[in-house]
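See below for the structure under consideration.
Complex shown without one protein chain; remaining protein chains in place.
Think of it as A, B, C and D in the order they're written, each chain with its own count starting at 1.
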Amino acid sequence: MNGKNEIIREFEYFIGPQHPGITGNFSIKLKAKGDVILEAEARPGYLHRGFEKLMEQRHWIKNVPMVCRICVPDPDPNEVLYAMGVEELAGLEVPERAQWIRVMVLEMSRIQAHLSYLGGISGALGLYTAPQWMTGDRDYLLDRFEELTGARVYHIYTTPGGVRRDLPEGFEDRLRETLDYIEKRLTDYYRLIFDNPVFQKRTIGVGTMDPDWAIENGVTGPNLRACGIKADVRIDDPYLVYDQIEFEVPTETGCDMFSRAMIRFQEIQQSINIVRQVLDRMPKGPFLNKPGNPLMWRVPAGDVYVRVESSKGEFGYYIVSDGGVKPYRVHVRGPSMTHGIHVIETLLVGQRVADVSPIMFSLDICPPDIDR
Amino acid sequence: MSLEKEQKVVDLIKVSFEDAEAEIQRERRVKVKVAPNRVFPLVAYLKGNGFKHFVAISAVDWIRDGEIELVYHLWNYDEKVHVMIKTRVPRDGGSMPTLKPLFNQAETYERDIHEFFGVHFEGNEKLDREFILEDWDGPPPMRKDFDTRLFSAEFYDQEDLESEALRLKIQPYKGHLKK
Amino acid sequence: MAIKNFFEPFTALKHLGMKPHTIRLPYEKKVPADRVRGFHSNDLEKCIGCGNCAQICTCQAIKMVEVEDVPDGFGRTKFRPQVDYGRCSFCGQCVDVCPTGSLKLTDKIVWVTEDPFDPETGWVFIPDNKKFPYEGKGWTTSPETSLLQLERQEMPERDPEERKHDFGPVIKGFTEEAALIEASRCMGCAICMQGCPTGMYIPHYLNAIEHADYERAVDIFFINNPLPEICGTICTHRCEDACVLGIMGKPIQIRYEKGFAASQVDDYRKVLGYPEPEKKNKKVAIIGGGPGGLTAAFYLRLKGYDVTIFEALDVLGGMMKVGIPRYRLPQSVLDKEINHIIDYGVEVKYNTRVGKDVSFDELKKNYDAIYIGVGYHKGLSMGIPGEDAEGVMQAIYFLRETNLGRPPKIGKKVLVVGGGDVAMDATRTALRLGAEEVLLSYRRRIVDMPASDEEKHEAMAEGVKFLPQTLPIEIVKDEQGKVKAVRYVKTKMVPQPGGKRPKPVPIEDEVYEWDVDTVIYAIGQAPDLSFLPESWLEKLELDSRGKHIVVDENGMTSIEGVFAGGDIVNPRADVISAIADGRKAAEGIHKYLSGKE
Amino acid sequence: MNAVGLNITWIIFMPILVIIIGLFYLGAARKITARIQNRYGPPIYQNIIDVIKLFSKKNPTNHGVMFSLGPVMAFSGMLISLLFIPIGNKALLSFNGDIIVLLYLLVIAPLGMALGVGEGGNPMGTIGIARALTLMLGYEVVLVISIISVILYTGSASFMEIIKMQSGGVGHWFIWPLFLSALAMDMALQGMLGEKPFDQPVAPHEVASGPMVEFGGKYLGLLQLYHAIGIVVETGIFVNLFLGGGTLFWWFVKSFAVFFVALLINAVMPRFRIGQAFAFFWTYPAAIGLIGLILVAILK
Partner (left out) sequence: MTKAKPPKGLKGWAQGRSLWMLHFCTGCGAIEMPPTMTSRYDMERFGITPMATPRQADLLLITGYLTVKTLKRVIRSYEQMPEPKYVVGFGSCTVNGGMYWDSYNTIKRLDLYLPIDLYIAGCMPRPEAIIDGFTELIEGIKKGKFDGWIRYKENLEYYKRNQAMVMDIRKWSLDAELAERIWNEVQEERRKRFERATVKHVYELAERIPEGLPK
């Protein structure tokens, strides 16, 4: 035998793109000795559609149906970002009500993304009951999205100048019911996941990163907050009406997978609170300040960088206009661009093969926003 | 709306980099224009002054000027100011020093820009590895002179309905009579 | 990690006894939300085939294809959207730009097929009511949510109290900013081109205006309209009636856009830069210097013909000059555009009435072709007792004399009879000439008046008293033979079978009187073809009612070499139709004369 | 004649019965897990359909002789073990020491798999089988300790004798006197059955179904059958040793009860890392088993 059955030997292999333990269509090339990883190399690009190029080919308004596809699990930040950027370039005022609705949509989107995240990381650790519950419960929220926007996942709801439709009748009550349900279920999730000794054993102290290292390496969002750093775009660089809303930014000090999951769990609660506040305080009024003729609308020349806090971290758009009917350039800065390439390549070194998938899930890597 | 902290950042840059054109774009946004060779020292300087978060590098192809603009985004977690450092390199054979010694993840963005815009970053070892595109031997696709609609039509036989749909309805006007 | 932790997860086992929340598709049904975005449905009757949906589609999933069995006609085409579900992304933007609201996304979301390229069952089809029913829930549009620019830039007007005392223009004209915004509302669907009698390239010039490229706009105007600024001021704007934005909101003010763009260019000739026409040595006579005649003269001159206009008055412009009051069409605009045409070398014989100063036979002999554009200059009378009284006059006469600077004397209380544009002009001119009270009598309701809405509103704003459903039956004279009063009856509207408009019927016992001292008739005009010798008149083919000359598709009458256009040919009786006829006749004459060689 | 005829019938039908019931166990497992997960799950006979389908598949990829021999070896190893384990108070071969033989036979199956997987050459499979062997090393110790305490307690190493000693009702079952050993064995059983938190060998998120990664079609069908028998045999050991065997019906009821407990744990636990699993087996269950053993030794 040529050493095939030796247990400790060096070998290289791919995780993904066709592999259950991968977050989407993505792959990582691993070099391992026995069970310990020596080297990891992220290989993105399986979902590259050339969004930035395609957006240059389309009118400003025609891009609205496109942008949400950049990050599939959490599409709304993209729509809001694009709209915000274009509004800032064009000097278009957004009605007050539309801003509140946008906050609501963003937070609903955050809840559903975090629910899939918790399901994902539990699933990666083999706790299949959790994804079954959470994806199922998330579906109630998607039903609310369907009522509000007409679609389950790609809402195409935010458009430059506001939102496309007003809230449907009775929507607020139904949304409150759904939130109550999810809030009630949070206890069940906590008992199943975070109280679980095996879960704790698998996640505590695994995949840790140093807080200073995290800042310097562009870790953002919940992943950074799991290192004890209170950084949140909603507070640091406030957009929409977040400065009028009371909410906490939870932080954890564990810097590990457990903290990262815990942060998400707490943020679900915070987001539920935010949505409730929005429902209470949303003003009446117009919801759309129409931009110009969709085929003729020219946005004045200039450039702008806008960012929002998505469920995965800081999402930013750098939009350049040359005064034409189409964007001159849109650059999408997704959080996964750093999390999914550099951070994971570093974090995986020295870990066990078994932890590759959970670490990847814990960073909440979204391959479509790397590839764009 | 006071712009004190933004002004402070502008002053900070002006003190050490006289050749940099810094201006306040709006609240929490500062724009700086510098020569390509000054980017590395400027970023290093800003990193030492609290700009710890390297956000991204954007590239814009200004084909009419024959230049590619690189925009380095930095964020300061304490002051909450975003700095965009803009610099321009020639489209043909443009090259920049890599920022990898300062920020590790700059490497990722540089690979991205190298692949999509064809800008070379000196010192980036992973530049030659395939990043997102695979077996791509065409021109860098995000450049303005690459026509994705033409490519799609020719390479994948995809029809472009846009012109056809409208040709049916409007008889085109041809600058009549004029000679 | 206490022992409690170990047992906590087992609380999940309580779900073993609970009812699952699974929706057991396909045995159970899940009801989609009200505004879910499913497959398209289109009300083919309501759809006008504008193609906005095809233009907005970011996936280019929509293609306009020609469809049989759909209503065709004014303001609509036979093209209907065809959706390719190999492209569609269900964003619903096509619905949001649908001007009629005929397109919607239904709540049907399930479609499975083995062969999407099959023409019968495939994914490329023209959505209609059958495949996915139009009724029911789905994603629909409304004026609030439509992406179309439904609000228009209102044209500023002078205050009615101020303007009713002089002949200065009523409208103030667009500012450049407003004009550009207004022009940018155009979606480029080109439905308006059907409305325009002369088929102006409206989306094209609106696009040019939107880019502030007025010279290009003027270039486009002159393809088929040599009087753009006049049209831009007084046109009856059928294009605006056809404009798709008018279905849900306000149409684009195409007329004023055109006027604005034309007013931005002072020297048409320089901008147009037409080459010097080659000499053809063929002569064309044009009888009547109205818009039709001028248009024909312009295009014939461009083609190199020697053109002579025979004008009975000492001014050119026809009805534009003598029929339309100056507050609607300023003299400067007239001068600019008429002089531009004359500049190309058109010969004009003023004060030459054909049939009196020069005979028609002479023209026929000396010229290769003749264009008749004499218009309607003879007013009609009601034929009621007392019409011979002093102070009874024709609106045509009244306006002509006023416009030529010798306004007839009118009293303090003026009654105008009629409901058309001419009646409106007469009332408002009377106001400006110092009448204290102006009444307007019309036998039908206000909504039935043929005058345009905006003229009605302007007249009302200026204080004209509308007396609908009244019918004068006698003019009462005083001792000197002057008008003292008008006796009239009330009418009632009797609905007519077959969808015809209701007929006014006098109510016999309701007879009243107005005290007035001037009566102006504006109940219609007729052509005056008396200049034609009997022999020619016999040959000339008229339509069944005897009011219009019949012409063929080239604008030629039944007499060879004689062309006609304008009010005497078409029933629309407006400037743009006259221009259209003039342009058509010019083409026809060119064809006729080229063919003769 | 009668006894021989019965034996022949038994030899022919017992494996079929065990396979069908084992497949039903798997189906029930899916159904029960589904209910805990708030859904209905597949029909209970789903695994039978799966096996039929797998055997109807064409031309599965073959990587060599050992590759195809692996599943056969695993399956036949498991099949032979049926000879030694009494099902419904009836064992074909019963002698003093059959417990030890059974323990050896249970090892054959993973080894057979290991040979097949090695031929397959997929790193995932290699890691998976390495994990399986490591895990086996962990739970075998506990298993052996528990079995030794039973043997020590009864003084017999024959299933049939042990079952006989337990006859006479629930009170006579060895689970009561040998509670600690039973507990330790139940934990080991969790590992043997490959239920979470000990399903590292096949963890889809980590090693993409591990040893089975290269097997498809008929091979996978064979492995499914092996798994089905395995469940019955492995739970059967526990039933025979601690729950007093029983008639055919009661035997299967008891065996399913043991499986059910494993299922419940499976539904709410994630999986350990392999090192943690190994460490776990050698700490708590081993300690409990040892205490049980010592208690038995002292009390005896």
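Assume contacts are C-beta pairs under 8 Å (C-beta built on N, C-alpha and C of every residue); 3 or more make two chains touch, one makes a residue touch a chain.
What you see is a predicted model, and the numbers here were worked out from it, not measured in a lab.
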In the full complex, displayed partners of the excluded chain
A, B, C, D
Specify the residue from the set C:46, C:211 or C:280 that touches the hidden chain.
C:211
Looking beyond the chains shown, say which of C:169, C:203 or C:504 touches the absent one.
C:203
Considering the complete complex, identify which of A:102, A:138 or A:352 is in touch with the unshown chain.
A:138
Contact footprint on chain A, counting only the chain that is left out
17-20, 24-25, 45-50, 53-54, 57, 59, 65-66, 69, 72-73, 116, 119, 131-133, 135-136, 138-139, 142, 152-154, 295-296, 298, 322-326, 368, 371
Which residue numbers on chain B touch the omitted chain?
63-64, 133-135, 137-139, 141, 144-158, 160, 162-163, 165-167, 170, 172-174
For chain D, residues in touch with the removed chain:
30, 34, 37-43, 46, 49-50, 52-53, 56-61, 124, 204, 208-209, 212-217, 220
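Simple rule for what comes next: only the chains that are shown with their structure count from here on.
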C-D or A-D: which has the larger count of contacting C-beta pairs?
A-D
From the C-alpha centre of chain A to that of chain C, how far is it in Å?
54
Which residue numbers or ranges of chain A touch two or more of the other chains?
129, 136, 192, 196, 201
Going by the contact rule already set, what residues in chain C reach two or more other chains?
9, 12, 21-22, 55, 188
In the complex formed with chain C, which residues of chain A make contact?
58, 61-66, 129, 136, 143, 146-147, 149-151, 154, 156, 159, 164-166, 168, 188, 191-192, 195-197, 200-201, 286, 288, 290, 292-297
Which residues of chain D touch chain C once you look at their complex with the stated criterion?
32, 34-40, 264, 267-269
For chain D, which residues are in contact with chain A within the complex?
33, 36-39, 114, 118, 121, 123-124, 126-127, 130, 196-197, 199-200, 203-208, 267-276
